[in-house]
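Here is the structure we will look at, set down as structure tokens.
As you look at this complex, bear in mind that one protein chain is not there, while each of the others sits in place.
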Amino acid sequence: MSLSSQLINLLAAIMLLIAFAMLSQRRILSLITLFAWQGVVLSLSTFVVAYSTGQGHLYFSGILTVMIKVIALPWILYRLLNRLNIRWDVETLLNIPTTMLIGIALVIFAFNLAQPISELASTVTRSTLGIAMACVLLSFLMMITRRKAVPVVIGFLAMENGLFFAATSATYGMPMVVELGIALDVLVGAFIFGIFFFHIRETFDSLEVRHMEKLKED
Amino acid sequence: MPAAPVSPLEVTVGIVLFWLAIGLLGILRPKRPDAITRIVYPLGAIAGVALAVVGLVAIGLPWKGMVLPLGLPDLPFHLRLDALSAFFLLLLGATSAGISCYATGYFAGQQHGDPGLTCLQYHWFLAAMALVLIADDAYLFMVAWEAMALTSYFLVTTEHNDPEIRKAGFIYLLIAHIGAIAILLCFGVLHGGQGDYTFDAMRGAQLPGNWATIAFLLALVGFGAKAGIVPLHVWLPEAHPAAPSPVSALLSGVMLKTAIYGLFRVTYDLLPAVHWEWGLITLVVAVVTTLFGVLFALMQHDLKRLLAYHSVENIGIILIGFGLSLIYLGTGHPLLAVLGLIAALYHPLDHAVFKALLFLGAGAVLRESGLRDLGKMGGLMRVMPYTAFFFLVGALAISALPPLNGFVSEWLTFQAALLSPALQHGVLRSIIPLAAAALALAGALTAMCFVKVFGVAFLGVPRSVEAVGGREAGRWEQLGMAWLAALCVILGLCPVWMIGLMDPIALSLLDYSLAYTNASTHWLWLTPVSPDRASYSPVLFFIVIVAVVLAAFWLVRLLYHGRLRRTAPWDCGYPEQNARMQDTAEGFAQPIRQIFAPVYEIESHHPDPFDRLPRYVTKVRDHCWRWIYLPIAHAAAFCSRALGRIQTGRVAVYLMYSFATIIFLLAFVR
Partner (left out) sequence: MTLGGALNQLVQLLLVAVAAPLLVGWVNACRAWLQNKSAPSPLQPYRVLRKLLHKDVALAENATWLFRFAPYIIFGCMWLVAGIVPVLATDLPFAAAADVIALVGIFAVARVFISLAAMDIGTAFGTLGARREMLIGALAEPALLIIFFNFALISQSTSLTTIVETLAYREFALYPSLAFAAVAFVIVLLAENARIPVDNPATHLELTMVHEALILEYSARHLALIEWASAIKLFAYCAIGIACFLPWGIAEAGDWGALPLAIVAAAVKITVAGAGLALMETVSAKMRIFRVPEFVATAFMLAMLGLLLHYVFEV
């Protein structure tokens, strides 16, 4: 295996490691830091793919990723945390070892799902499709098992990271227009989430998602 | 070797008849019932040793069959002694010898109960188990199987005045019969519709399509009910504590292995070809059983119930090796399957020896101090040092610690699991490492459980008056336990010899042997696949540790001094330390209860600050009762009640039933 393939595999493994670490983290600040590191790893892998296959537009993708996911989004989230004054630990729906066991089951599922597809693809990054799907599923799990609103949003952003990684590994990135569109959507979404957090807190005096269960007919 | 005048099979039949005969001696009622116990059980023990020797010799000899002139007119009793039967006869003989020795002392000191009747049931139980192992047709197998179930039922309910024990016996018999029905159906499927129920006919029968899978599943359910796989295990924690201790040792040590023998016989010998899917199902069931057994064992504070749950766990470990072997066989890797089979055969032998030893130790504690609840024991090592030492050997063996025997079989199972890269199938390659991880977890939790048991029961200070007043077990009991402890050590230090002995079994069942690899058979190193790949030398291990211990002992005294003085233990400034400040069994396992809470059904009651008499109660129950057995029982009761409406008690209604039947038959049957 060539060095770039091995490097991409290593970076994919680190992405999975970070996704798992986010699943088991309690403190929101650490979650944001891990999200930033995930962005770094993502952009590094994009650069490696760009270098080894000579596709120029992937360099732009990588720089965009760095700007938005490593710098802009974490900064917005830090400021949000400061203004919302959240510091304490995050409660989870199930306890952490059970969540990690479900995570492992999801990883096995994602690997087995991706195996026949990987054999068909011809890119240098084909074995990372399973990892990308696993990252998406793990972030979804994180969204489900958290009680406070901010980690749910971070899970959503991490899911988008996983999707981006899947796109890079299966098809050498998406068309530039699509990428810019998604990036803009995510940025705008983060702003809107921020506004919503304040509204939620004003209405319910707390940022726990279960309070929103009151918003139903009866 | 010159042809012996008597074949091993004939000697075995002779031993079976001998056991039946001396059992009958128990019916004679002499003036001193002690005399019966002191004469008959040692004879039974000698017969056990003889059986073990016969089994040992017969593994390497070619198989031999025999037809007895008993049985049905067109299906006389067929007997057969081949390598697999010989191995399990070795297991039966060696373990029962130690247990019979122990029983000499145990039953002699029994105040109540009828020792003669117990003697009859005990020896007929042994004879029935031996017959199961040498049966070669379905009829004799079922007769012997039922005899085994019935004699053990009577043994379990020896103290039938206690309603709990009667209930335990009922559940035992119920599940034994559910299993027997499944086994009977399995034989029915296997004989392929030809009317000949001998095993030879079944070996040759061609089963179309899915019938082989159905036969395997029936065998798994039937033999699994007797072996104790989840969820058919519920009788084990009830029956084993209810029985007298030597009987518990026989049930846990030997009877569960006859079920394993049955499963191996049906799968490897009677079924035509093995499918790897069977191995996958077995592996999943085995992993669940293993983890379930050990997690529930950690929650028990009754010593014998705890040991019973560990039996469930160890059956799971045996089936993990079995499942691996089936997977390799079904995917076309017979050499790897041999390793799995050897692991799945070594563990029953190990488990028989150390589980019997543990039950006998628990029995000695029960007999000499009257205690079964760990919460009342403590410091027993001071009053019964030999029992404590033998129990320690058993505890170290079951925790799979080198250089004892439990470690060898776990090592072999891990080596078999690590050969999984040879497989091509994606799902299998992911599941086998998970099974190995579960096995590792179970081993570590077992060690924790036995540190708890030994520490709470034998070490520390006594927690009750009975614990202070215990005495050492008698000579016969010590002899039985010493025999089993010595077997633990021998099986741990000489695995190469034992595996070489077991090779003909693999050869006869799978047509492959470890000799086909570049495994060396040097007595010192255990290298089943190749020396580069893995090697383990328990003898060297043992020698090095003993040498270092002696050297350190001697050097310290030479260079410094060996002075010592006795003081009070460190009490951190609290002078009022008493026995209740030590950990209890529940307290030791409390972190596990917290971490694995979803597995258990926990009912707990905590006192609130305003209770005048605060009580703290925690009960841990088995989910299987609530979700599986009670609904079935309710459904059965409901159906019976519904049907019971037919019985109105009025004569006119009954006459009308007959009248209606006659009209029906006249109208519709020509």
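A and B are the chain letters, set down in written order, and residue numbers restart from 1 in every chain.
Please note the rule applied: contacts are C-beta pairs under 8 Å (C-beta built on N, C-alpha and C of every residue); 3 or more make two chains touch, one makes a residue touch a chain.
Just so we're clear, the structure is a prediction, and the values are computed from it rather than from any experiment.
With the missing chain put back, one of B:V6, B:A273, B:C572 or B:V617 would touch it. Which one?
Touches the omitted chain: B:C572.
With the missing chain put back, one of B:G204, B:P591 or B:P607 would touch it. Which one?
Counting the whole complex, the residue in contact with the absent chain is B:P591.
For the chain not shown, which residue from B:G113, B:P272, B:G460 or B:G474 touches it across the whole complex?
Answer from the full complex: B:G460 touches the omitted chain.
Can you say which of B:I181, B:V556, B:C639 or B:M656 touches the chain missing from this structure?
B:V556
Which residues does chain A use to touch the chain missing from this display?
1, 6-7, 9-10, 12-14, 16-17, 20, 24, 95-97, 100-101, 103-104, 107-108, 111, 127, 130-131
Tell me which stretches of chain B touch the chain missing from the display.
Spelled out for chain B, the touching residues are 378-379, 381-382, 392, 396, 399-402, 407, 411, 414-415, 418, 421, 426, 429-430, 433-434, 436-437, 440-441, 443-445, 447-448, 450-452, 454-456, 459-461, 525, 531-537, 540-541, 544-546, 548-549, 552-553, 556, 559-560, 563-572, 577, 579, 581-583, 587-588, 591-592, 594-595.
What we mean here is this: only the chains that are shown with their structure count from here on.
Averaging only over C-alpha atoms, locate the centres of chain A and chain B and give their separation in whole Å.
Centre separation, chain A to chain B: 50 Å.
Looking at the complex, which residues from chain B come into contact with chain A?
426-427, 430, 595, 598
Which positions of chain A touch chain B when the two form their complex?
Listed in rising order, the residues of chain A that touch chain B are 97-98, 108, 111-112, 115.
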